[in-house]
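This is the structure I want to talk about, given as structure tokens.
Omission of a single protein chain aside, the complex is shown with its protein chains in their original locations.
What follows is chain A.
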Amino acid sequence: MSQFRAKKLDLSCFINVRVLRDHTKRKVFEQYETERQALRYIIRNTTLPGRARAQAQLQLSQMHCYTRSTQINNRCIEGGKSRGVFKDFRMARYPFRMNALEGNIPGVKKASW
């Protein structure tokens, strides 16, 4: 949501609205991670009173969806694609191939045997 979005653009890779959204989600997740973990701890702890645990459950479920890690999706930094993205290179398969053949990615070589 736009309330979390940075007022000034802070990305230097390929930018479209989906990349921007994902980046915003990442930052929001980082911001609220400790809060979420604390609530999760309260929920999982069976030695605490049931009322407190139920309250924590409610609070966790009412947090904004951007604070969830499951909302985050790795996207290609070259073209913003979400499918076929190599996690290690943060690139979709085609930009990865192009860059690898040009020799821009250290340690990657075309295999032939």
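Annotations
Note that in this section a residue touches a chain if its C-beta (ideal position, glycine included) is under 8 Å from a C-beta of that chain, and two chains touch if they have at least 3 such contacts; residues count from 1.
In this text, contacts and distances are computed from a predicted model.
Selecting from "Small ribosomal subunit protein mS33", "FA complementation group C", "DNA-directed RNA polymerases I and III subunit RPAC2" or "Peptide chain release factor", the unshown chain of this assembly corresponds to "Small ribosomal subunit protein mS33" (UniProt protein name). If you put the missing chain back, the residues of chain A touching it would be 9-13, 19, 22-23, 26-27, 29-31, 33-34, 37, 40-47, 69, 72, 74, 77, 90.
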